[in-house]
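What you see is the complex with one protein chain gone and the rest in place.
For reference, chains read A and B in written order, and residue numbers begin at 1 within each chain.
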Amino acid sequence: MKKRLVSVLLTVACGATLLAGCGEKATQETTTDTAEQTEAADTTADQTEATEEEAVDPAAYDGKEVKVWVAENVVDFTNQQIENFKTEYPQYAGVTFTVEPVGEGDAAGNMITDVTSGADVYGFAQDQLTRLVTANALEEVNPDFLADVESANSAGVVEAGKVGGTLYAYPMTADNGYFLYYDKSVVTDPSTLEGIVEQCEAAGKNFYMDLTGWYQVAFFFGTGCQLTYDTDDAGNFTKCNVDYASDKGLVALKEMVELASSSSFQAGSSAGDAVNYAAIIDGTWDAATVKEVLGDNYACAKLPTFTGSDGKEYQMSGFNGCKLLGVKPQEDEDKLQICDDLAYYLTSEKVQLARFEAVQWGPANLNAQASDAVQANEALAALSEQFAYTIPQGNYPGDYWTRSESLAGDVKGDFQKASDEDLTKALETYQADLESYAK
Amino acid sequence: MANKKSGPKKKNALANFFSILVSDLKEIGVTFKEGDFKTRISFLIFGFGSLLRGLWLRGLALLAVEAGLLYFVFGFGWTYLSKLSTLGTIATSKKGRKTVYGDNSFLILLFGLLTLFAVIAFITVWRINVRINRTEQLILKNGRKLPTNKDDFLSLFDSNFDKTLLALPVIGIFVFTVLPIVFMICVAFTNYDANHQPPSNLFTWVGLENFHQLFSFGSAGFGSTFVTVLIWTLLWALLATFIDYFLGIAVAMLINKKGIRFKKLWRTILVVTIAVPQFVSLLYVSKLFARDGLINGYLLKIGAITSAIPFWENATLAKITIVVVNIWIGIPYMMLIATGLLMNIPEDLYESARIDGATPWQMFRHITMPYMLFVTGPFLLTQYTGNLNNFNVIFLLSQGGPKTGNLVGGAGRTDLLITWLYKMTINDTNYRMAAVIGIMVFIVTAGVSLVVYNLLPSVKDEEGFQ
Partner (left out) sequence: MANKIQGSMKTKRAVGNVIGYIVLILISLIWLFPYFGLLMASFRSFDASVEYGGMVDYIIPHTFSLDNYRFLFDTTQNNYTRWYLNTLIISLCVSVLNTLNVLCVSYALSRMRFKGRTLLMRFWLVLGMFPGFLTMICLYFLLKQVGLTQAGAIPGLILVSVASSGMGYYVCKGYFDTIPKALDEAARIDGASRARVFLTMTIPMSKPIIIYTALVAFMGPWCDYVFASYIAFGHDKSYNVAVAMQRWMVVGDYQGYFTRFCAGGIVVAIPVTLLFMFLQKYYVEGVTGGAVKG
């Protein structure tokens, strides 16, 4: 007993050295990382400083570090653009920019886990907007740029970046929607869903469509149902406008159940995971993958129409949304300025067009959209045709996406043998759940 | 360390604990009353008495610990500890376009607890310090010789070797296991979720509200979902454990059978599943069984089926598929164990049975099985509790799907409590409910263990092995 204290001391000392040792290693690693980057930055700094040294005091920005998260396939592109950015804004020559590949799906989750360690500027899909606003992971768009951003980009996209009337992010793309890719040699007429499914079945090929929240609205909105949420300024959901528990809703749900019963139906809308398909409902981001698989038979079209159980014909609808670039709230005004300028630059007409040329992401900028190159793109053409039948994707609570997955699970499972009464009841529960997310 | 010891003890014998406490307090009083000035000053300055008595090693050690803990508590922890009761009140605000963060409830709770631990450690060391002074004084009073500094040092490698060995592991477990667990238990009593996310939003204590939600059986309540998931969790663990167990033994016996050659080859083939990381093999197997996967593809091609089998879409099929794939994972492990144990069964038992004309089946029933069950009882228990929390198999194979509207909180038909909890943490950042589920998982695991453990025939006196 009496010597326990000595061991306690020993332990404290050991523990301290252990922690210190590890900590040291960590900081060393970071310093080498940043050293590499500053080296790279220095070369450009030398070039620019000579010409425009007088314009602004660069000292205020020197040594600041800005972390950028973008999808893996645009990391190189973004690095390039940041170099251009530094040339155009020479006062930021001393700033260290780090670009990390963090997918748009992960970005929101990671930001929310720990805002302080998250990126300063990051890309994300629109459906994450309210989650991020609620967690205070997004700064409002700089008032200096507000008018410009609103007028330069398509109205729907700007609306999509707003929560309670405040614009929280810079529109980056306007291609977050889905349409039909098909194999010309199998599907001869892509205008009706029944026709496509029939031809796929006959050829022993698959028809892919995801039925979770983002995609199932193609049916619900198609038959004239609505589902939107109202939010207050803080991003809280105040009201849910939904009429799924209706005859229209039932027609939509029955169509989904029928589609899922086809032997050629496969759940999923991600071309990389799809096999042996002749038709897939997917977005522009998978255009290259689909083209690779279908080769000369590659074709795109707007979503088809379907004949509901009530004998009427409906056009499939859906969301039109966008990818946004957000800036994290900062405790340092100078750094906020850098981030705002960078986000603004990375979503400018020039860069949006360049991004389209590099990775075929459809621009949100009106001028860029009107350019010949964008107009000539098959997938984007099909998408813009489809956009005529879709609604701009507003804000939806995270619970909606989770709950809609459950409905999709039921469509493939329990609902296959359900009666109309069961389905009506299920829709009522669904609607009640959706309504409960708005308080 | 002492606080930890008293923790579980309180559960066992509350009265015992209080009697120890009373006698402890009495001893402290006596120490002070009978103590010389060295001892008395030691009540404030740790190790003071030892230092003046020439035992500078232990004296300095005590002093260093005191200084370290005081520095930690007042230099770092105090700001957090003082706000522990409210978890922070200052909201995040804006100054122009700049964000000024207010209190961070998360860090207040975390470091508040850490500081609390430090305070307990301080009291413990103080108690040790008092006792040391008392002992030293008594030795001197009786005219005996105090141990030297060298004795002190050497005892760390002999009579006190246990303390040397255990110090680091115990502290490691305390900081990286006990503290987080206490933290999460606390979270179950707060409203820490997506709408109360630090650093921008505060969260606070809400009492038993989350437990109410868990046991409310309305449409938005977690009650029925919890029961459904719990039943499947228990059933799954039962199936996974026993099917693997018996099949594993069967395979082991087959390989051990006289006349079967290349024993090592067969074993090696099976054991590959243990060696290859599961995130590779299970993800591949999951794709294999998908509706558009290879198995369905080939079955369709040869015309054995006309439409794909929904291995992962149909709830019952998904459950069966998971259990079957788990056999693929589980058999090799059980086979290895059974092989070792089967060889330990005395051959003469079989010999005499054979002479009595027993059939192989009878020998299996009356010799092999009883022996195996007896010897592997505790192992089966750990397997069972392990399977209750078998995250990898479920998460990598079905992600808990198929999902259904009949379950709330994003739970699917094949979700175990543990994967459900994971989804709640990662997808919905619903930490408060996840913490409640976590406590439930603990209660289930502990409950099962306690019941089964007491039923086991082979629970022997630990010393009996030595």
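Criterion: contacts are C-beta pairs under 8 Å (C-beta built on N, C-alpha and C of every residue); 3 or more make two chains touch, one makes a residue touch a chain.
Predicted model, so just to flag it, every value in this text is computed and none were measured.
Participant: Report, in label order, the displayed chains that the undisplayed chain touches.
Facilitator: A, B
Participant: Determine which one of B:183, B:205, B:350 or B:364 touches the chain that has been left out.
Facilitator: Answer from the full complex: B:183 touches the omitted chain.
Participant: Check the options B:194, B:318, B:337 or B:394 and report the residue that touches the missing chain.
Facilitator: With B:194, B:318, B:337 or B:394 as choices, the missing chain is touched by B:337.
Participant: Which of these touches the unseen chain: B:18, B:37, B:74 or B:284?
Facilitator: Checking the options B:18, B:37, B:74 or B:284, the one contacting the hidden chain is B:284.
Participant: With the missing chain put back, one of B:255, B:323, B:397 or B:411 would touch it. Which one?
Facilitator: In the complete complex, the chain left out is touched by residue B:255.
Participant: Among A:139, A:175, A:258 or A:286, single out the residue that touches the unshown chain.
Facilitator: Touching the chain that is not displayed is residue A:286.
Participant: Just name the one of A:217, A:260 or A:274 that touches the chain not displayed here.
Facilitator: Hidden-chain contact among the options goes to A:274.
Participant: By the contact definition given up top, give the residues of chain B that touch the hidden chain.
Facilitator: With respect to the unshown chain, the touching residues of chain B are 1, 4-5, 7-9, 106-107, 110, 154, 157-159, 161-166, 168-170, 172-173, 175-181, 183-184, 251, 254-255, 257-260, 266, 268-281, 283-285, 287-288, 292, 294, 297, 328, 332-333, 336-337, 339-341, 375-379, 381-382, 385, 389, 391-392, 417-418, 421-422, 425, 431, 434-435, 438, 441-442, 445-446, 449, 458, 462, 465-466.
Participant: What residue numbers in chain A mark contact with the hidden partner chain?
Facilitator: Per the touch rule, chain A residues meeting the hidden chain are 1, 18-19, 22-23, 25-27, 29-30, 33, 67, 69, 71-73, 100-106, 110, 113-114, 117-119, 270-276, 285-286, 288-289, 292-293.
Throughout what follows, only the chains that are shown with their structure count from here on.
Participant: Where the centres are mean C-alpha positions, what is the separation of chain A from chain B, in Å?
Facilitator: From the centre of chain A to the centre of chain B is 37 Å.
Participant: Given the complex with chain B, which residues does chain A contribute to the contact?
Facilitator: On the chain A side, the touching residues are 1-12, 14-15, 109, 112-113, 115-116, 131, 134-136, 139-140, 142, 204, 206, 236, 263, 266-268, 274-276, 329-333, 336, 398-399, 402-403, 405-410, 412-414, 426, 429-430, 432-433, 436.
Participant: Write out the stretch or stretches of chain B touching chain A in their complex.
Facilitator: Residues in contact with chain A: 1, 47, 57-58, 60-62, 64-65, 68, 92, 96-101, 125, 128-129, 131-132, 135-136, 152-153, 155-156, 159-160, 163-164, 167-168, 171, 194-195, 197, 199-201, 219-220, 291-292, 297, 300, 306-308, 310, 313-315, 401-407, 409-410, 412-413, 426-429.
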